[in-house]
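Below is one structure, written out as structure tokens; the observations come after it.
Only a single protein chain was left out; the remaining protein chains are all shown in position.
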Amino acid sequence: MHYDAARLSKLIATRRPGYSLPAPFYLSDAVFHADLELIFGRHWIFIGVEPEAPEPGDYFTVELGPASIIAVRGEDMRMRAFHNVCRHRGSRLLAPGRGDVGNIVCPYHQWTYNLEGNLAHNEHMGEHFDRCAHGLRAVHLESLAGLLFICLADTPPVGFAEMRALMEPYLLPHDLARCKVAHQVDIVEAANWKLTMENNRECYHCRANHPQLTVPLHEFGFGHQPGADNQAKLDAFSELLASEHARWQQAALPCNEIEQLQAVTGFRTIRLPLAGAGESHTLDTKAASRKLLGEFSNARLGGLSFWTQPNSWHHFMSDHIVSFSVVPLDARSTLVRTRWLVHQDAVAGIDYDLERLTAVWQATNMQDKALVERANEGIGSPAYQPGPFSPYTEGLVEKFCTWYLARLATGLGNEVQ
Amino acid sequence: MHYDAARLSKLIATRRPGYSLPAPFYLSDAVFHADLELIFGRHWIFIGVEPEAPEPGDYFTVELGPASIIAVRGEDMRMRAFHNVCRHRGSRLLAPGRGDVGNIVCPYHQWTYNLEGNLAHNEHMGEHFDRCAHGLRAVHLESLAGLLFICLADTPPVGFAEMRALMEPYLLPHDLARCKVAHQVDIVEAANWKLTMENNRECYHCRANHPQLTVPLHEFGFGHQPGADNQAKLDAFSELLASEHARWQQAALPCNEIEQLQAVTGFRTIRLPLAGAGESHTLDTKAASRKLLGEFSNARLGGLSFWTQPNSWHHFMSDHIVSFSVVPLDARSTLVRTRWLVHQDAVAGIDYDLERLTAVWQATNMQDKALVERANEGIGSPAYQPGPFSPYTEGLVEKFCTWYLARLATGLGNEVQ
Partner (left out) sequence: MHYDAARLSKLIATRRPGYSLPAPFYLSDAVFHADLELIFGRHWIFIGVEPEAPEPGDYFTVELGPASIIAVRGEDMRMRAFHNVCRHRGSRLLAPGRGDVGNIVCPYHQWTYNLEGNLAHNEHMGEHFDRCAHGLRAVHLESLAGLLFICLADTPPVGFAEMRALMEPYLLPHDLARCKVAHQVDIVEAANWKLTMENNRECYHCRANHPQLTVPLHEFGFGHQPGADNQAKLDAFSELLASEHARWQQAALPCNEIEQLQAVTGFRTIRLPLAGAGESHTLDTKAASRKLLGEFSNARLGGLSFWTQPNSWHHFMSDHIVSFSVVPLDARSTLVRTRWLVHQDAVAGIDYDLERLTAVWQATNMQDKALVERANEGIGSPAYQPGPFSPYTEGLVEKFCTWYLARLATGLGNEVQ
């Protein structure tokens, strides 16, 4: 343990509600170690989607701070997760990335594990060596409509089953299981992971910074201070929302907001209309892929968004899905992995154009990277002091912060009692 | 606070007078944090010159450890300094460097501050939001004949007014306010900032290391062990000094040494003859700019030097000024910023040649960088032990060290009582 529980508890107590966090939460290595252990070590962490490993033996790795986890599909088509560490002398088994294997063979001394993580073969250890006691260390893994979550703790927290029950009706119609990854991009942001998440939880910064994203996104979908000058627009958006929700519900597509951001396994969802043609996150607001997902025949389904604590967000549209995971690398650097998914039968160049499919979020990601890095620089100054969140546009940032602090406090409580 | 006051006080007590500092003063991160807080946080720090921001809205930033400060000229032509941190969620406002702005607008959510640091505009914060309580955090700023000093403390230390009173008669004739920056160079030295400063405070190393600087500088202007072999030369220099001082005083130019290096706001000055033609820090010792400064008509004014604790030195000549600031970036890296100033009406390529103007100090800076980096490497060895200063050539190094230790001890006293 690289942090002092008592000191961290005191730090939590200094936080003023409705204000950004005190600087050490973004800067301190001790807080970072607590984040890894108490947040990322004890909650359901989104790591990727099933189509990243479609066939038996297909795997991808996730680097989470100093840990490395293998997600691999077994011969029985089940996804499993293991620590990427040999039980002999600790060598990393698979290099970071993705690929396919028959068995997982340690490059150092050829200890050989099968896709269920069992040690199947090794040499020179004597006739009485107990292979059963030296299998890979397993990590809990759950799939929610094709979205893969792991939990590093021995006993996962409550709430996954409830999230699954609530979310499957929203997600299953988009049939992620029959999608393929059309494109994936990794970005390393020179910022604490919480700044990446806070940035995701508001669109106050969108109008001035995201000229591409604000094409499909309605200005009023993410909060706005009402005033004489915009009341008519706000009313028009409310009407649009009501009529679109009615239309979608007739098509058996749930769309109402579910907001459980303060739950241990916290999440939020809502289906919102998109601007213009209203079909997709594209620069012309029309579908990027001609092959619609699932059984959809109407492209005008808006955007179903799904946000999870502490590290993901996803946008499900009629024609494609964009899915984001955030993993902390160290106190000041964070990996943002973005996947664009289309129907598994969609053909690049025919059914979709990769550049058109990815244009909005490729641009938006780079803009967000610059913003959170600049925020991290400013917070590093001794002159930084927490500032007030907007009551109209930063409510979800506040909910992220309060969830984070509550979960940290709970973790510390377990720690010190 | 990242240092232990009691431990640091003990470390101060281990220093042997007349010897280089114990290794932790150059190496330790804890000492570095104390340096930032107690030395750079509580004294007048030289950051630049007025001609770096001649017009309203012109600004430059100074990165001082993790802090970033904006120096900006207001509509009223006054220079002001602010922390470069938004009062909303802490974003850095202006990227490091220089430029000009109408207002200071945060790129994140467009909070907009005017040149006086007041929050003039922001959105979504509600009708009762108090903009007056969310202006930029101001930093004390003073100009001494165009040299800009800031103090990060709430209450600046004593002594600036006295320094100004004593120094203005020396500096004002060179009329820095009517100069322009002909060239500026930033060098990052991989060394603790105190090694950079110690190196500046002696010329024992000059003869073997600075073939360019020793062209205009007299060998005997910075101390020498007397002996049978050099007595005649030393005597000749004393005579030259006396006759030149007499000549300059007739021209109403003060030139006697003022040595207040142990004052809280410590400094030293003296005007010394230069070698050869005696006009400037150039490779032919003649003026580099035909347009002399202020009201000067005679180029042969030697070099007026001005050293301040803890972080600057300046050479004022008849035709140009060279001004150096030192800012610590971390325990082992230091920014040295050098500015060459000429008369604001001097035209490059006609009145002066940039390469000729900067040749001596461009070369000297790179030589000094190599020396202090090598010193830092050696001091990093566990075999390093403080060694004796020369009584003839390193007296000003000793005065830098004793000032530094005394100020640190005072700061710690305030801390622990």
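Every chain is named by a letter (A and B) in the order it is written, and numbering of its residues begins at 1.
Criterion: contacts are C-beta pairs under 8 Å (C-beta built on N, C-alpha and C of every residue); 3 or more make two chains touch, one makes a residue touch a chain.
This is a predicted model, so every value here is computed, not measured.
Within the full complex, the residue among A:84, A:196 or A:325 touching the omitted chain is A:84. In the complete complex, the residue from B:9, B:143, B:209 or B:333 that touches the missing chain is B:209. Although one chain is not drawn, its touching partners on subunit A can still be listed: residues 41, 66-68, 83-93, 95, 107-110, 123-126, 129, 134, 137. Looking at subunit B, the residues touching the absent chain are 20, 23, 198, 204-205, 208-209, 223-225, 371, 374-375, 377-394.
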